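Apart from one protein chain that is not included, each protein chain of the complex appears where it belongs.
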Amino acid sequence: MTTLELLSEAVASGKSKDAKALVQRALDEGTAPVEIVDRALVPAMASVGEQFKNNLIFVPEMLIAARAMKEAMSLLEPKLLAAGITPKYTAVIGTVQGDLHDIGKNLVAIMWKGANFRVIDLGTNVSPAKFVAAVVEHKAQLVGLSALLTTTMPAIVETVKAIRGGVGQAVKIMVGGAPVTQQFADEIGADGYAPDAGSAVDRAQALVGAA
Amino acid sequence: MTTLELLSEAVASGKSKDAKALVQRALDEGTAPVEIVDRALVPAMASVGEQFKNNLIFVPEMLIAARAMKEAMSLLEPKLLAAGITPKYTAVIGTVQGDLHDIGKNLVAIMWKGANFRVIDLGTNVSPAKFVAAVVEHKAQLVGLSALLTTTMPAIVETVKAIRGGVGQAVKIMVGGAPVTQQFADEIGADGYAPDAGSAVDRAQALVGAA
Amino acid sequence: MNTSAIPAGETIPGDGSASVQSVAKANFGVSVPLKFRELAIPRADDLLFGTAPRPLVTRHGLRIGGGMVYPELNFTLPTMDVSAATMPLVARHYREIISDALRRAGELEVPGVVIEFETVPPMTATPAFGLEIVNILLEGMEAARQSHGLRSALRMTPNDNREFARPPVMRSGEYWERMVELFEGSAEAGAELLSIESVGGKELHDEALMNCDLGQVIFSQCVLGVRDMAFLWERLCVIARAHGAVGAGDTACGFGNTAMVLAEQKMIPRVFAAVVRAISAVRTLVCYEHGAVGPGKDCGYENPILKAITGRPMAMEGKTAACAHLSPLGNIAAAYADTWSNESVQNIKLLGGMAPTCYLEQLAYDCRLMNRALGEGRESALTLRRWLVDSDAGLDPQAWILTPESVIAIATAIVDAPDHYRAGLAAARCALRRLKEAHAGGRLKIVPRELGFLDSMERQLDELPDAEGDFIEQQMALADPAKYLPEEYGL
Partner (left out) sequence: MNTSAIPAGETIPGDGSASVQSVAKANFGVSVPLKFRELAIPRADDLLFGTAPRPLVTRHGLRIGGGMVYPELNFTLPTMDVSAATMPLVARHYREIISDALRRAGELEVPGVVIEFETVPPMTATPAFGLEIVNILLEGMEAARQSHGLRSALRMTPNDNREFARPPVMRSGEYWERMVELFEGSAEAGAELLSIESVGGKELHDEALMNCDLGQVIFSQCVLGVRDMAFLWERLCVIARAHGAVGAGDTACGFGNTAMVLAEQKMIPRVFAAVVRAISAVRTLVCYEHGAVGPGKDCGYENPILKAITGRPMAMEGKTAACAHLSPLGNIAAAYADTWSNESVQNIKLLGGMAPTCYLEQLAYDCRLMNRALGEGRESALTLRRWLVDSDAGLDPQAWILTPESVIAIATAIVDAPDHYRAGLAAARCALRRLKEAHAGGRLKIVPRELGFLDSMERQLDELPDAEGDFIEQQMALADPAKYLPEEYGL
């Protein structure tokens, strides 16, 4: 196996130390940082995401892979930054105002990062204005709104309105969370809906044209 | 007991023959037709409606009273008509397009008649245009829309729109039927909602200002 | 048809060759003797959920009535209209329903599930709409079978649109033809169990209920309804045979359940609704006389009586159909269920998930409980049946006539009668007698303002003539001639 293949395997199986060492070896072998990302790290996380989506692995297993990816990236990021290379797509994500639930939102954030999105996580109980400001500031192509309470679904509506009022159709809006349905997403003019974290990556990539 | 009291009792207990005879006796005694209606028949049916609403009697018991009322009226109507006296309020009622259920609608029609409304029953599967035409033709103060299927609730919405478009706020619109809720009535701009036939009379009278 | 020639353990046939056109026109105006002359289940203790003398084996091996109760899931659209413009959304709903509900069924490891597709009127009026959904459901069912081995069968129940004509045209015309077309297409596509909630006679029955008029009730159901069902079910069973499907069963939904709902709303007395239910068994029986093999339609609370008569498996619904209607029969209905149904629920979101999936889960657990008792053997199953029956029987006359002893008594009264009219009369008398006895013995609660109706119903029955011909003449004189077309019933 090549170094990149070994690296990919190390990340997918969550071996942080091995991953870091293999990144160093690949760099030593003269592989360009962007190639290490595109040919080893992103495919590794894509495969992990796929296994997760198909219920072959659980969240903790995905999380250790994500951690290995992060370790690997810690060596690469300064070099990519120096070369002016950043992820192609930026996503803003948060739980809407009045709602504190973040498990689903956190999972989606992790999976988007694995798919090489830059993810700005605004946390929970986020006001519409804060969403709009973040989309503008980070030039996001995608924004993800999450809610778990039925009492906070109106806050999704308000947030969608605020984003459309602020930046129009320029940003794709995805919504999710236990009480949200495709029908609700359609009605409020969101661009996408994902019933679970597993399908949120495909949907996001399709929306921004990365699929 | 006076003749009018006896008549009232005969109607309430559904004795058609007695009721007819007692109307004749009252007329013979020189009581004015309009007084017979107002002081014997309407109170009798109001008491029957009240008993029905409070679950003290069943529909068949209400129906025989309504039949006795009808018998009694058959003697009075020509005289009232000749004197130019007609019921003060006219109501149009029907089951909306695409729906055939009429039990509830029929009951409401009977109860409204008992409360001395003139009732134009358009039957079932009634188009919005037909509702509008009937409201205009009969100068109705009230229109009742009924639906039982969830697939025909959109037809209620269409019918309300058509009526508002045709005659504006001039007519009060009541809606009812199994899938209908107060919330739905509010949302579509209906004036009233009754969860059951028993409460449809009070609601109708309040709406037209007869209560 | 010689019913004793039907083999126990009916299997859905591979294919057939007869066609709906080949059924000779018969004169249904003449009095037809009952075909079932004895009970398939003569003893009350053999009337049991999950167990039928003549079980039905489906293509994928569900043995309905063969020792296990299966969930039967029903669902419908949220509030919306159905037209060419909305069909993409309609299709999406059904795709979502079937994949989500069957995924859950797989997770709960149900041993099999019956899916019922009951159309809304526009889907019968435009069979292409209905067929599109049939195919979506069958695909979803096949996907679930392949991915996690979930066995299922599709029950197809087109809405009976014939009453859209007023007065209804029952045997020809647009409504009839489109309905037949949908039946044909569905059976061809793979729907295995053909069912209907047929409406023959309903055009007079609604008013009969409002007037608590037992003569008109019997006329609507046992004269008009019986003749319509004979005509209809002959043809449905031809269609079924031609495509390797079966005629499953009908229901007196528009009759017995309308009465029950009116009674729940305190519009008519419960004792009256109870007698109407007993009468309705005679009408629904006709589908089995003309080839239906079960499972009878879920909402037919007369099904226990028909199970006793025919030995066929029956779908039942009770407490877990509260999503579709409230009832006084929540537990007792389960005592006889071979499939256990939620009747109908809209595809709307509940906190726990989409409503059809939530109800699938509830049905699955109900069935698990019944199947545990069945798995321990007959004595255990009878213990559970006793609790289910005693739970409801004493509190409502409609429940009382569904006790095993009432069921056997009414079923016996029916098979002992010479024709459908007198069977209806006998069923009514039997039900009335059982209500009176139970109330007198303190075993059944009847509220005071209903008591007078027991006697008035008896008086009504006493005034009905003995011979069907006289009865028909008497009742036709009373019925509103603008409301129905006697010739559509061969009268």
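Which chain is which? They are A, B and C, in the order written, and residues in each are numbered from 1.
In this section, a residue touches a chain if its C-beta (ideal position, glycine included) is under 8 Å from a C-beta of that chain, and two chains touch if they have at least 3 such contacts.
Just so you know, these numbers come straight off a predicted model, no measurement behind them.
> Going by the touch rule at the top, give the shown chains the omitted chain contacts.
Among the chains that are shown, those touched by the missing chain are A, B, C.
> Which of these, C:Val169, C:Ala322, C:Leu461 or C:Met476, touches the one chain of the complex that we don't see?
Considering the complete complex, C:Ala322 is the one touching the chain left out.
> With the missing chain put back, one of A:Leu6, A:Leu122, A:Ala155 or A:Val201 would touch it. Which one?
A:Ala155
> Decide which residue listed in B:Thr31, B:Thr150 or B:Gln205 touches the omitted chain of the complex.
If we include the chain that is not displayed, B:Thr150 is the one touching it.
> For the chain not shown, which residue from C:Ser391, C:Ser456 or C:Gln474 touches it across the whole complex?
Per the contact definition at the top, the residue touching the missing chain is C:Ser391.
> Need a quick check: the contact residues on subunit A for the chain that isn't drawn.
55-60, 63, 98, 100, 102-103, 106-107, 123-125, 149-155, 179, 196-197
> For the chain that got dropped from the picture, name the residues of subunit B it touches.
Looking at subunit B, the ones touching the missing chain are residues 150, 178-179, 181-184.
> Considering the whole complex rather than only what is displayed, give the residues of subunit C touching the chain that is not shown.
For subunit C, the residues touching the absent chain are 76, 104, 107-109, 264, 318-326, 328, 330-331, 344-346, 348, 350-353, 355, 357-359, 361-362, 364-366, 368-369, 372-373, 376, 380, 383-384, 386-388, 390-392, 395.
Here, only the chains that are shown with their structure count from here on.
> Touch graph of the chains shown: is it line, ring, star, complete or other?
It is a line, because the chains touch in a row without closing up.
> Taking mean CA positions as centres, which chain lies farthest from subunit B?
Of all the other chains, the one whose centre lies farthest from subunit B is A.
> Rounded to a whole Å, what is the gap between the Cα centroids of subunit A and subunit C?
Each chain reduced to its C-alpha mean, subunit A and subunit C end up 52 Å apart.
> In whole angstrom, what separates the CA-based centres of subunit B and subunit C?
35
> Taking each chain's centre as its mean C-alpha position, how far apart are subunit A and subunit B in Å?
62
> What are the residue numbers in subunit C that touch two or more other chains?
Only 78 qualify.
> For subunit B, which residues are shared contacts with two or more other chains?
None at all.
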